[in-house]
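Every protein chain of the complex appears in place save one, which is left out.
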Amino acid sequence: MSWQDPERVEGIDLPAPTHWPIVTAFGVTLTFAGLVTSGLVTCVGFVTAIVAVVGWWRETLPEPREERIALRPPEQRAHAVVPVPGAVEHLTVGEAGHRVRIPVDIHRYSAGIRGGLVGAAAMAVVAVAYGLIAYASPWVPINLLAAMVIPSLAHADPAELSRFLPAAFGLAAVIHLGISILVGLIYAAILPMFPRRPVLVGGLVFPLLWSAVVWSSLGILNPALNERIDWVWFVASQFAFGLAAGFVISRTERVETLQTWPLAVRAGLEGTGLDRSGPDDPPREGPEA
Amino acid sequence: MPLTLVTLVRLVAVVLLAGAAGAASAAESIQPPSMFSPVSTPAAEILELSWLVIGITGAIFVVVETLLLVGIVRYRRGRKDDGREPAQVYASGPIEMAWTIVPIIIVAVLFLVTTRSIATLQKDSAPPGWLDVTLVGHQWWWEFRYPEYGITTANELHVPTSGPGGGRPTFLTLHSADVIHSFWIPQLAGKTDVIPNRENHMWIEPRESGLFVGQCAEYCGTQHANMLIRVIAHPPEEFEAWVQSQQQDAVDDPEVRAGRNRFLSTACVNCHRVTGTRADGSFGPDLTHLMSRATIGAGIVANNRENLIAWVKDPDHFKPGALMPAMGLGDPEVERVADYLLTLQ
Amino acid sequence: MTVIDSEAVAIGGVRQGWLDALHGWVTTVDHKRIGILYVGSALFFMVIGGVEISIIRLQLAQAEAHLISPQTFNRLFTMHGTTMIFLFGMPMLFGIANFVIPLMLGARDLAFPRLNAFGFWLFLFGGFLLYYSYLGAEGLYGAGSAPDIGWFAYAPLTSKTFSPGNSTDYWILAILVSGFGSMLTSVNLIATTLTMRCKGMTLMRMPMMVWIMLVVSVLVVLVIPPLTAAQVMLLLDRFLGAHFFDAQAGGSALLWQHLFWFFGHPEVYILMLPGFAYASEIIPVFSRKVLFGYPAMVAATVGIGVLSLGVWAHHMFAVGLSRDLNIFFTGSTLLVAVPTGIKIFNWLGTIYGGKIRFDTPMLFCLAFLAQFVVAGLTGVILAIAPLDWQLSDSYFVVAHFHYVIVGGLLFTIFGAIYYWFPKVTGRRLSETLGRWNFWLLVIGFQITFTTMHVQGLLGMPRRIYTYPADRGWEIWNQATSVGVVFQIAAVAIFAFNVWRSLRKGQIAGDDPWDAWTLEWSTTSPPPSYNFETIPEVQSRRPLWDLKHPDDPDGIHE
Partner (left out) sequence: MTAQTTVAPGFSKSPKGRVGMLGMIASESTFFGCFLVVYLFYIGRSLNGPYPGEVLELPIAATVCLLSSSITIWLATRALSRDRTNVFGLWFLATIVLGALFLVATAQEWSGLIYEHGLTIRTNLFGTTFYSLVGAHAAHVTIGIVLMTLVLVLSLLGYVHVRDSERVEMLSWYWHFVDAVWIAVFTVVYVVGR
């Protein structure tokens, strides 16, 4: 490489050593130290600092003083880096070449957002249906969601919960949509890592896992909801989300079947281990440069 | 309670901490001031929230450390390594997306729950019927005033308990006479700073009677360490009785006249108050009912004759740097003053 | 112009008289030598800070102990905190940046070499001024008393009324002076990074370390002035009778807290981000893999920098902020977990699929990863305002921040020293001693700081010189104190290792770790001009390109 073998130069100009910085710093410190010791110290410090600054300027104006440093003799210089061609392991899956971006097939993130929104709608339908059936009011599930944040709702009676409350509605909508979109995005990102039955995994397994997590902590997350929750309906609404979102997303693009890959590879974390050549095979040569 | 993630965490923590606390203080009567044994509504609410947070952070801890360990073991350089460089993987959009969004969701959930919790816990004014107490932090002792009853006391706060069917929570208004202090009894509530030229509030609602300890939590100078707090929660009737005894004027026992005179003719009166006498200072604790307190020096030593003598002779003996000067009284005088103090029931 | 023999001024070059050598060091403007001066003085102050805290731990090992007076105790923890943050942490990271960054950029020096020297000397003299207070500050009790106001010096404890004498003034002035130094050095680093990159080094090709130090420098430039401003106000209060923090005159005690923590919170990231920087250089090299997700790492760094400016009041949850503020600062603080998480996961992603070599620098970085996660999670616990009401100002906080600063920063600093020592001196540190150093530090660290969480949860406030025996804290404090013994041993072994390796260490060669950034393309130690010719790069890993010409980086970036 070109910059590794320098042409012969006489020397290199570097800023010359100077004692003015240390003297200036000393003067400045003394100036301050005088405040807590004696005015005399401040005076001395101030004068020192001024003298040093003048000295400093005289050294740097109009052009900073430099000195020419001789280059080291060639034998004491850095060794040129030795190229080692073919020393990098290869990926055998995906594109040819040493390194690729994996996973190869991914969903567009816009698909995730769309899936999240559709899932949100599906979930809302189930939840509102539950509200209508169990409480004869579509607002109950919405208010219950808002009760996660609003303490007064956490202790409200059913009549209160059945009413339309604009603040609660707004809050619930933000929480519901926000989290739905985020979960949709996650779906888009990780469904390709479970390529075998994306809809099954995304539509049933994840919602079940998620429901389990919620079940274990709802008492603290949202006590109001916890008191009134009907778990069958809750899990059903989770399924509605998962299935709708999973369906929308997996339809957007075909996912290459990667199930023989280890998970870390499917996630795009590692590239080794893909080389199917056995340990006894001779190491493969890299392409000639 | 079903065996859930949170209950599991709870169980583990309770066992560990009970062991932790028990091991050290098996024989003592004082309960360690641990936030894990709340006896008051705010503390209990905070603990509830803690379980969620500890559960979530605990789960993250387990996941990340496992990933790390697996990575270290799985990808260590093997013995028979051929020296070639592993394939270079630059990035992976999806997985990065996933590990950005999952924390966002966790953070969002934590945030929402915390919001509710803050809104529940933080009260800016006392709901009707609550007991009002004004607390003043001093270097290095506490003053408690009960405006309703006209009582002033120090270092030991007496409050009523609430039963299951409700009761009388205490609403504290916090002021400081000098620097910043912080009022903290972990079993009753979180701490709130006590700040000069500012009014702060907090509330407690003990549900059990007993003695609960804490101490000043904001560094406030030399004796910050010995600015202890004792809160005594009484059942309501007992509390009423205490209030009545505190409302009495100081006892004036003729047997200790000599000590009383010495006390009143010394500069003690500039700093201390004893109602019904000319002692009307407010720089030091109110001594009117000194003997109703179990400790002196803001909780550092038991309140008995011996300690009172030692204290009056030289406060620095117990509390180096304390703002009460040694008054230079001779031994017999100190003893007489102490005898007088001992009558201030 | 005379031509100077480069060896004569090179580090470890020909023997000179000690006076000449000394003269060389005090007049030098070479970024490498200034870097060494920084690191050396930082280590010196670290030992002082460590000795101070060792005395404290001795006192706290027993309930109701009377080994030292409360006044002495208060001075010790104030000096410990101040020393460790301002005289150990900041100079250490400036020192390493000073040495490494121009080399990484392929530059001959920093943009303003003389200013660089000036900044260093300001810091050092500032440090001396602070310690001179032990002799010079006639406090309340006669001559000689160090400041005793805690490292964040809350008003009004710092007012003339509550802190007579001059000890507080020493604290203010010393930090003021060294603060100027930090600011100048940061401006210098920014200018260097923005204007002196070698040919081909676009911003997105800079080594991760350079990016991080750029963000750190910007933070320093933005947040040291608020500290300076607050200190100037305090000086005006103390010397001229102004009323900025005077509650009697209607002033606000909280004002100081807002100003201080507006500085103080970014300050903790100023300390930790360089640790991230070292890890981002070391982990890839010893995993033999490119840093995973470089663009995300850059974004996360900038994100942490920006967010850190908006979270300061999480140090003030207990002061009675309004509900809305408590909620806001809880939320903003929690958000920091996201970019930090990105970093953690990207380092994990780097390890995955690699072939890890467990040299000492890597050991320190792996321990850092494990420990930092715990530290960050306790931070998240503290960020939840209601939990902070219980935990603030308790030993849980002390545990949290030592987990970050010691478990995170100190470990990466040791990693960095083991990593770059060969470049600086031309000799390697002993691996055997390095392992002793590492394991003793891990053990000591865990014993000391894990137990501290328990004390905090059991209600022990910080900054208390003694505690009653009946609280159940004693055995935990004993454990904490015992851990310090291991830490002292670790630091002592480290010192021995440096001393021995300087003379007998294995010769390193240009590129002992088979690394990829430009500093490894020159000799160890580098000549004063760094490179004979200025390098030219095509990718983030120029040496990778040279080593694997058939498989260069650039096309993948």
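Residue numbering begins at 1 within each chain, and the chains themselves are lettered A, B and C in the order written.
Throughout what follows, contacts are C-beta pairs under 8 Å (C-beta built on N, C-alpha and C of every residue); 3 or more make two chains touch, one makes a residue touch a chain.
The model shown is predicted, which means the values in this text are computed figures rather than measured ones.
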Chains still shown that are in contact with the chain withheld from the display: A, C
Chain not shown: contacting residue from C:222, C:299 or C:433: C:222
Touching the absent chain when the full complex is considered, from C:83, C:192 or C:425: C:192
Hidden partner chain, touching residue among C:87, C:107 or C:518: C:107
Chain not shown: contacting residue from C:65, C:236, C:299 or C:469: C:236
Residues belonging to subunit C that touch the chain removed from view: 105, 107-108, 111-112, 183, 186-188, 190-192, 194-199, 221-226, 228-230, 232-233, 236, 240-244, 249-252, 255, 259, 533-534
Those residues of subunit A which, in the complete complex, touch the missing chain: 7-13, 61-62
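Here is the rule we use: only the chains that are shown with their structure count from here on.
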Subunit B-subunit C separation of Cα centroids, rounded to whole Å: 34
Whole-Å gap between the CA centroids of subunit A and subunit C: 24
Junction residues of subunit B, two or more chains touched: 49, 75, 85-92, 95, 104, 115, 119
Sites on subunit C at which at least two other chains make contact: 292, 349, 352-355, 548, 556
Subunit A-facing residues of subunit B, complex: 4-7, 48-49, 51-52, 55, 75, 82-95, 97-98, 101-102, 104-105, 108-109, 112-113, 115-116, 119-120
Interface residues, subunit C side, partner subunit A - complex: 1-7, 9, 24, 26-30, 108-109, 113-115, 117-118, 121-122, 124-126, 128-129, 132, 136-137, 166, 169-170, 173, 176-177, 180-181, 235, 239, 292, 349, 352-355, 510-511, 521-523, 527-529, 531-536, 543, 545-551, 556
Subunit B-facing residues of subunit C, complex: 69-71, 74, 148, 150, 154, 156-157, 161-162, 247-248, 250-254, 287-290, 292-296, 318-320, 323, 326-327, 330-331, 334-335, 337-338, 341-342, 344-346, 348-349, 351-358, 366, 369-370, 373-374, 377-378, 380-381, 384-394, 454, 457-459, 461-468, 470-476, 548, 553, 556-557
